[in-house]
Structure formats: C-alpha cells, structure tokens
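A single protein chain has been removed from this complex, and every other one stays in its place.
Up next, chain A:
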Amino acid sequence: MSIGHTLLGLLESGPRHGYDLKRAFDEKFGHDRPLHYGQVYSTMSRLLKNGLVEVDGIEPGGGPERKRYAITDAGVTDVQQWLATPEKPEPYLQSTLYTKVVLALLTHRNAAELLDTQRSEHLRLMRILTDRKRQGDLADQLICDHALFHLEADLRWLELTAARLDRLAEAVTR
C-alpha cells in the first residue's frame, strides 16, 4: 500500500500536523500496523520535496511533529490519479483496495466507479487466463484455475464492498 498517497488523501480535507496525520492514519488504516513517527516524517519530507504538500505553519517549540502540512494542487492531482488507476490484480491486495475505497469516500470521489474500474482490470486478466485454459492441457488448466479462483475471491470482495458503500460511507465520515 502507498503510505504517501494515503497521507496525501488524508490532507485533502484540510491541513494537519504530523502527529495528527499519524493518528488519522492509524485510526482508519493502521488497525494491525500503526505507522512509526519516522515513517510519517520521511514520507512527508519526500512529499514536500516533490511539491505535493507544503508547510502551512510551524508551532513554537521546534521538532518535525510541530509542522502543519497542506496539500498542493499537484498533490490533489496525484491522489486523483492514484485512485483512478486500477491495481495490478494479484493476491492479497485487499488492503490497498480498502484504503482506496475509504479515501474515495472521505474525499467525496466516486467509490463505485473505482470498484467498477478495478473489476474491469481483474476481468481483463481473467479473460486471458480463461483463454489460455481453453487452449492448454490439463496442467495449464489447473494452474490457470488456481489463479482464476484467487482473482474471483477479490471480485467477490469487490461486489460485497460495492453493495455496502452507503454504510461504509456513513462509518468513515462519522
């Protein structure tokens, strides 16, 4: 999962201090793996260098956690692009997809569209595998089937999430 994009997305609703960003991240996405402060600051300095965020204010007392960051227009475009680009289908990408869906809801983008685009990307690979299976021998069939069942599991999660978008939107914006 891309921590940079996620932190950027969290800044879209308004400027935040470093410690506030970490708290928001942990609360929404860090259930099993909270961020270290070090990760936050190294990520933020990279985003600063790339012009995706700017320092909006510094509280007295010094130290990186006192900096207040704001997203730039280039940052917003970057988040937009990340959300609109489907993930490469591979096993266990649900945490990235989950993050994207939540961020889309938080920033009032179209989460259903994001899921449709991802489904399309998965189906594209599933068509290739299905075609290979049709032409292949039994070994090809078994290998392709294994991949197909995994991709199908992603898609079932996707459909279920699509069906629960309204409830999820309520929960994350609360």
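Following the convention adopted for this analysis, a residue touches a chain if its C-beta (ideal position, glycine included) is under 8 Å from a C-beta of that chain, and two chains touch if they have at least 3 such contacts; residues count from 1.
FYI, contacts and distances are computed from a predicted model.
**Q** What protein name does the UniProt record of the undisplayed chain give, "FAD-dependent oxidoreductase", "3-isopropylmalate dehydratase large subunit", "ABC transporter ATP-binding protein" or "4Fe-4S dicluster domain-containing protein"?
**A** "ABC transporter ATP-binding protein"
**Q** Based on the whole complex, identify which of A:Leu48, A:Val76, A:Leu148 or A:Ala169 touches the chain you can't see.
**A** Hidden-chain contact among the options goes to A:Leu148.
**Q** Using the definition of touch stated at the top, determine which of A:Gln81, A:Thr130 or A:Thr173 touches the missing chain.
**A** Residue touching the chain left out of view: A:Thr130.
**Q** By the contact criterion defined above, which parts of chain A meet the unshown chain? Give residue numbers in ascending order.
**A** 112, 116-117, 119-120, 122-123, 126-127, 129-130, 134, 148-149, 151-152, 155-156, 159, 162-163
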